[in-house]
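For this view, one protein chain was removed and the others were kept in their places.
Up next, chain A:
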Amino acid sequence: MARWGSAGTQARSFLGQFTHHLIRYATWLPPLICVKEYVADLTFINGPSMYPFLNPHYNESLRRDLCLTYKRYSWKNLKRGMIVIFRSPENPKTTQVKRIVALEGDRVRTRPPYPYEYVNVPEGHVWVEGDGENTKDSNYYGPISAHLITGRITHILLPWDRAGRVRWWEHPERPGLHKGLF
């Protein structure tokens, strides 16, 4: 008996070999999808919302940043300053990337489009904002549920000059944030 998984000893037709290799490589697709969904994924960042931290040259070139996203238990252990990827509460087909400003129980002084001056972030929710000026964030649609978060950005991979770990814990706290008031 030929060794299991090998192409066999006797010569096959071209079509037979082609199908054999196609099926062999296709069996690696489910593990790949599982890893991409539950462990880690590569993400291109679109748009200016995290300027200047991500996509600093968004108005000069079409180059996008490539980031590594960690996806294990994405709704747990969230900290202020983390950069997270979440499904948009306005349109579930799209994802957005923003920075966590406040966690549940915090009180935030909001920015213009929001109708009230202060907001208490409810249980199980986070307040997310983009670093840049041109951003549609929690000031627009309010605090988001932590379950919408699908991953957190841990590394910048491309471009090379800014590649490295994302030091979210060194990000200064936003003025107008009162931690754990209620």
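Note that a contact is a pair of C-beta atoms (placed from the backbone, for glycine too) under 8 Å apart; a residue touches a chain by one contact, two chains touch by 3 or more; residues count from 1.
Everything below uses one rule, namely that contacts and distances are computed from a predicted model.
J.: If you look up the hidden chain in UniProt, what protein name do you find among "WD-40 repeat-containing protein MSI2", "All trans-polyprenyl-diphosphate synthase PDSS1", "Ribosomal RNA-processing protein 42" or "Mitochondrial inner membrane protease subunit"?
T.: This omitted chain is identified in its UniProt record as "Mitochondrial inner membrane protease subunit".
J.: One chain is left out of this view; which of A:Arg80, A:Lys98 or A:His125 touches it in the full complex?
T.: A:His125
J.: On chain A, where is the contact patch with the chain that was removed from view?
T.: The list for chain A reads 1, 4-5, 27-28, 30-31, 33-34, 75-76, 87-93, 104, 122-125, 141, 144-148.
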